[in-house]
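A single protein chain has been omitted from the complex, and every remaining protein chain is retained in its original position.
Up next, subunit A:
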Amino acid sequence: SIDVLMPSDKEKDPDVIPGDSSLLTLRIRKKALERREETIIVDRACRQETLAYEMESHAIGKRPDNPTDLVEEGELLLTLNIFYPVIFQKHKDHKPYQTVLVLGSQKLTELRDSISCVSDLQIGGEFSSQPDQAPEHISKDLYKSAFFYFEGIFYNDKRYPECRDLSRTIIEWSESHDRGYGNLQSVKMEDYTFNDLSLKIGFPYLFCHQGNCEHIIIITDIRLIHHDDCLDRNLYPLLTKKHWLCTRKCFVCKMYTARWVTNKDSLAPEDPCFFCDVCFRMLHYDAEGNKLGEFLAYPYVDPGIFN
């Protein structure tokens, strides 16, 4: 016979560390807290911390309205880290990444659609002479090919007719000389789910789109779905963690996000220089819309656009 002798009999305030504790953990923590009280004036969660916590926990326990969308028992849940392709100097020690939760029965194409990369939104072309005619086509619509590389097999996106097999070049290269890469194959992405793959945890894999925008993917965890997880299939792939990238503001007003970048601009103090839409037009064009000065202007999409 077991009485549930739950040791927490006294209702004490969990914020206060008891003074006479015999636990080393608490003594250390108390010192750290005291140090924090001395140095920090306002001890509150900053917005990045709130965002991170919200993202991690917003989907916990959710149930779908439609019972067919319910995730079944025995479903696998994978945690993937998708790294950003930016190579800044300050990211040498730890590359920024976003964490996505994916169900085992989901297709690779669903993951591909959920990866939001700023290179998908780029607009190509120089538009200094016709700033109003910046086209609506973003790179995502123009260059739809993409592939995943897992364990020696390239999974190409072949859903649309304009998708090309980007991995063919790599396969031809590896077969041309005996480079020791074994047999690389190429298959269609839409035919496979995560349950069909054999994966290594912690091993870096690749996702490539736009021809040369490469993201490293690392699988950090595979586990069975749990009662407390989000059980709504529509919410997966679920983004749980995201790196906060600072947006570049306009050089002039320092308030709005930059939408244009200029090179070789005689009117700008630095090269390249970023402007928001309003300041760009006010500086570079007169009242009739004629171009003033020499410059090259490109539409700019900031990496922090997904914040």
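The rule is simple: a residue touches a chain if its C-beta (ideal position, glycine included) is under 8 Å from a C-beta of that chain, and two chains touch if they have at least 3 such contacts; residues count from 1.
Here is the rule we use: contacts and distances are computed from a predicted model.
Asks: Which of the following is the UniProt-recorded protein name of the chain this complex doesn't show: "Phosphatidylinositol glycan anchor biosynthesis class T", "SNPC1 protein", "Ribosome biogenesis protein BOP1" or "Bromodomain associated domain-containing protein"?
Replies: "SNPC1 protein"
Asks: Among A:130, A:169, A:220 or A:234, exactly one should touch the missing chain; which is it?
Replies: In the complete complex, the chain left out is touched by residue A:220.
Asks: With respect to the chain omitted from the figure, which of A:52, A:206, A:235 or A:252 is a touching residue?
Replies: For the chain that is not drawn, the touching residue is A:52.
Asks: Spell out the interface residues on subunit A facing the chain that's missing from view.
Replies: Counting only subunit A, the missing chain is touched by 2, 5-8, 12, 14-18, 21-30, 33, 43, 45, 49, 52-53, 56-57, 60-61, 81, 93-94, 97, 201-202, 218, 220-224, 226-228.
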